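Partial complex: the chains shown occupy the same locations as in the complete assembly.
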Amino acid sequence: MKLHELAERLGCELRGDGEVEIDGVAPIERAGPRDLTFLANPRYAPHLATTRAAAVILAPGHEASLPCLVSDNPYLAFARAVELLRPATRPAPGVHPSAQVDPTAVLGPDVHVAALGVVGRGARIGARSVLHPHVVLYEGVEVGEDCVLHSGVQVRERCRLGNRVIVQNGAVIGGDGFGFARDGEGRHHKFPQVGIVVVEDDVEIGALTAVDRAALGETRIGRGTKLDNLVQVGHSVAIGEDSVLAGQVGVAGSTRIGSRVTLAGQVGVAGHLTIGDGVIATAQTGIPGSVEKGLVVSGYPAIENRAWLKSSAVFARLPELQKRLRELERRVASLLEKQATG
Amino acid sequence: MKLHELAERLGCELRGDGEVEIDGVAPIERAGPRDLTFLANPRYAPHLATTRAAAVILAPGHEASLPCLVSDNPYLAFARAVELLRPATRPAPGVHPSAQVDPTAVLGPDVHVAALGVVGRGARIGARSVLHPHVVLYEGVEVGEDCVLHSGVQVRERCRLGNRVIVQNGAVIGGDGFGFARDGEGRHHKFPQVGIVVVEDDVEIGALTAVDRAALGETRIGRGTKLDNLVQVGHSVAIGEDSVLAGQVGVAGSTRIGSRVTLAGQVGVAGHLTIGDGVIATAQTGIPGSVEKGLVVSGYPAIENRAWLKSSAVFARLPELQKRLRELERRVASLLEKQATG
């Protein structure tokens, strides 16, 4: 594809030779002479002088000797360029003969069910959705339109996925929540988990992530929210829209997480809390109580990020502080003694 | 079902109109006029005045204007009510024609093996156990009676599950332990993991949880213990009875965990330790050494919970303490100077 054509399709301003032929995409330091690259993170700016790329997408204000596409959001423009230059191939519609699709299941037009999938009684799959091999839908599951479920995904009874939902390999949607009633002898009796999971439109769920069904009612993942790999979402949790939960985050039961929240890797959130819109928790934060909207929190137990950074800096000097305290005690004791004897 | 009938079957005292018809279950704030609800956590007590529920299970001492079932353990009674009102449907006995069951495997009466399961050579499955689609039992696996294995569960060679064991989707029982012998050049040689996993009666194992087989001997999960999702149990670990390991807990190899232990979410326990009966570790605790029975521990490295709470409170004020220390140093220096020059 010629660069001027890309510029038009991406809605970017073109600087330099629009006749350059582009047929690949690559990071700035590894791009070759037919690759498009991008500059979003300023620390890669020095590569601009040396890159072998054919062209670069960058923000206004940067200078470059190679042909450029100028965009206010170079990363997003590049993501779209990758879609154009490396288009995903959808498997052809149809049900593989080895798949076990219950006769009561309802499949929309152009659905693909690959080898060895299982579609349970009364399940429904919307138009153009793709089930890669070895996907299991229990009875009554509903999958919307244009979804992609990768191999090894399990969706439990009656759970519902919206449109354009992507589920990476091995994720489990709707496993039983972890609920037990303890009797007088300390034994745990299972609380039947009869609720469901609702996954709204445009959600992505990572590999080997587990979203538990509610005990009663529903667990809900809001529109556009993205869950990374190995995330645990407890029963009856509700997550708002456009939130991001990074790898290995855990959210305990009945907690409500707002919209545009960011939980970085390995964050843990206790149960029955409310995390406000726009909250950011840095990696490994442990959140034992509700957090008001817009706060940035860190540490375990979580406190405001700026305070945590300062306390952490002092933590590293605690042995020195302890010494200084001892020294002061010695001096003050000597002063007091002098005073007493003086 | 009429309320007086429920009262009898649950062994609860009935207060109010026993002729009320119940056909659903719901949380107190969402219950409708034909739903049973419950009150266990006192912070939901205010809802008692406004709930639209038909009836409520609660502890003695509470007053309510709607019909009540009185129980010393309302949560447990409600769990049983849910079982009665929303009974689980067991799949019909039989082996799906697409399942691959080795002819040497032995299946008890009324076993269900769903589509595309694999039952290896010499495996045994006890009466009434259910294997949902896509379960794999390697050779020589033994599964007891009345077990439920959800789709995507993998059980490795020769591992043994007791009776009434429930395994959620995608869990792996008996994967190789993580054992390597390092040679003189720093390369790792696999130590063959020839032991097994033994899961005792009434255990539940969460989705995507991994319980590793022992190098030699066995890894053991004791009767009635419950593991949540994404838990890692290392090789040769032994866990006692009625313990609870919440989501994303990790236990390293050869550690022994007692009975009635609670490890909250994301707790990590190092290898070769002994954790006594009844120990509680709060969320994200990191346990580097053995813990005596009955202790409540927190933090990383774990210390007693009360001490940790106090130290954490001071941690948040460390910058202020540092300032106060500096100020004291300044004052003492001035006192000393005065004294010297006085």
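As written, the chain order gives the labels A and B, with residue 1 at the start of each chain.
One rule holds in what follows: a contact is a pair of C-beta atoms (placed from the backbone, for glycine too) under 8 Å apart; a residue touches a chain by one contact, two chains touch by 3 or more.
Computed from a prediction, not measured in an experiment: that's the story for all the values here.
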Checklist entry - Once every copy is counted, not just the 2 shown, what does the total come to? => result 3
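Note that only the chains that are shown with their structure count from here on.
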Next on the checklist: Using mean CA coordinates as chain centres, what's the gap between subunit A and subunit B in Å?
Outcome noted: 25
Item to check | subunit A - residues contacting subunit B, complex | outcome: 98, 100, 116, 118, 134, 136, 138, 152, 154, 156, 170, 172, 175-176, 178-184, 186-192, 194, 208, 210, 212, 216-217, 230, 232, 234, 248, 250, 252, 266, 268, 270, 284, 286, 288, 300-301, 303, 307, 310-311, 313-315, 317-318, 321, 324-325, 328, 331-332, 335, 338
Next on the checklist: Can you tell me which positions in subunit B touch subunit A when the two form their complex?
Outcome noted: 25-27, 30, 73, 75-76, 78-80, 82-83, 86, 88, 96, 98, 114-116, 132-134, 150-152, 166, 168-170, 202, 204, 206-208, 224, 226, 228-230, 242, 244, 246-248, 260, 265-266, 283-284, 299-300, 312, 315-319, 321-322, 325, 328-329, 332, 335-336, 339
